[in-house]
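Note that one protein chain is taken out, while the other chains of the complex remain in position.
Moving on to subunit A:
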Amino acid sequence: MKVLLTEDDDKLRTELALFFKMHGYDTGEITDYKNAVEEICRAGGDILLLDLSLPDADGKYICKELRKRLAIPIVIITSQNTEMNELLCLNYGADDFIAKPFNPQILLAHVEAVLKRSQGSLQETEEISCGDFILDISRSVAKAGEQEADLTKNESRILYCLAKNRGKIVSRDVIINDLWDSELFVDDNTLTVNITRLRAKLESIGRKGVIHTKRGQGYLLE
């Protein structure tokens, strides 16, 4: 996956590139704004982050011109965060609109969502292995052989979070943060309740005691 960056502030562009590299993306930086459209076509990325106010060029114009030639998804990043701007950009063919300053994690989530939408769900891993049973995210069930247990949104996300870090301790804070990023606004008590229910459901498919509690540290999926 290659992310193209058009941002005239060098420092921010460098940091963005670093950030996306850290999250496993290739990056390409566009710095010739006069011929931005040609350069973007030549660079050939999978998604474009476009700043609206560039020297020598207008982001909206670039957006409009690009749409005539390429189907690359475009995410607008701008500090001019008005409804009017957003409407214009979306009309010119942008796929998403994010206001500066953005939370990097939220930016990443938006980029992932746009990529997923544009490429269908081809690359999505719907099933995650949790050792000797499987979490099916699309159907929100835990499967062990023939047995299945339906999970709620919260439980499914918690299990996903633990499964991604299988064998490692995941602190309650990390789990809560992860849930909030998926817009599941869970407090401390609810998390405890959810974990208890999740354990009971896993037990019902014969996976008793796979989630360990590490006192004062968090949880661990074996």
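As a working rule, a contact is a pair of C-beta atoms (placed from the backbone, for glycine too) under 8 Å apart; a residue touches a chain by one contact, two chains touch by 3 or more; residues count from 1.
In this section, contacts and distances are computed from a predicted model.
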Q | Identity of the absent chain, which is to be given by its UniProt protein name, from "histidine kinase", "ABC transporter permease", "Integral membrane protein" or "NADH-quinone oxidoreductase subunit K" | A | "histidine kinase"
**Q.** Identified contact with the non-displayed chain, of A:Ser79, A:Ser118, A:Thr196 or A:Gln217
**A.** A:Ser79
Q | Missing-partner contacts on subunit A, residue numbers | A | 9, 11-12, 15-16, 18-19, 22, 53, 79-84, 86-87, 100-106, 173, 176-177, 180-181, 183, 185-190
